[in-house]
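Shown here: the complex without one of its protein chains, the others still in place.
Now for chain A:
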Amino acid sequence: MNPYVPILALMAIGGGFAVFSVAAGAFTGPKRYNRAKLEAYECGIEPTPPAAGGGRFPIKYYLVAMLFIVFDIESVFLLPFAVAFDSLGVFALVEMVLFVITVFIAYAYVWRRGGLEWD
């Protein structure tokens, strides 16, 4: 059997449970309409009207996401290297050290330019 098939079985059980819960929640609870209940929760005060452009967020989060992609791709390269280490020999190690050094230069650059500062 393909090793990925059992995962689908577990996923179907988990997903089925989630769908059942969400569907059941609509029936088991009471339904008492109240306009105030449907407003966004802001500790009791009138909700702030959404800003123009809607759903905007600080640019810092975008920067974190970009840095994540850079470093995550780096670790993706490290994983197959680690698994195949014994059969690759010294050459691969030297290559990987060079690769990590170049990543470190980029990392030092980001640090120096303040890309890792939060405020």
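Going forward, contacts are C-beta pairs under 8 Å (C-beta built on N, C-alpha and C of every residue); 3 or more make two chains touch, one makes a residue touch a chain; residues count from 1.
Please note the rule applied: contacts and distances are computed from a predicted model.
A single chain of the complex does not appear, and UniProt lists its protein name as "NADH-quinone oxidoreductase subunit H", one of "Carbon-monoxide dehydrogenase large subunit", "NADH-quinone oxidoreductase subunit H", "Branched-chain amino acid ABC transporter substrate-binding protein" or "Xylose transport system permease protein XylH".
As for the chain not pictured, it touches chain A at residues 1, 3-7, 9-11, 13-15, 17-19, 21-22, 24-26, 28-32, 37-43, 45-50, 55, 57-58, 60-61, 64-65, 67-68, 71-72, 75-76, 78-80, 82-90, 93, 96-97, 100, 103-104, 107, 111, 116-119.
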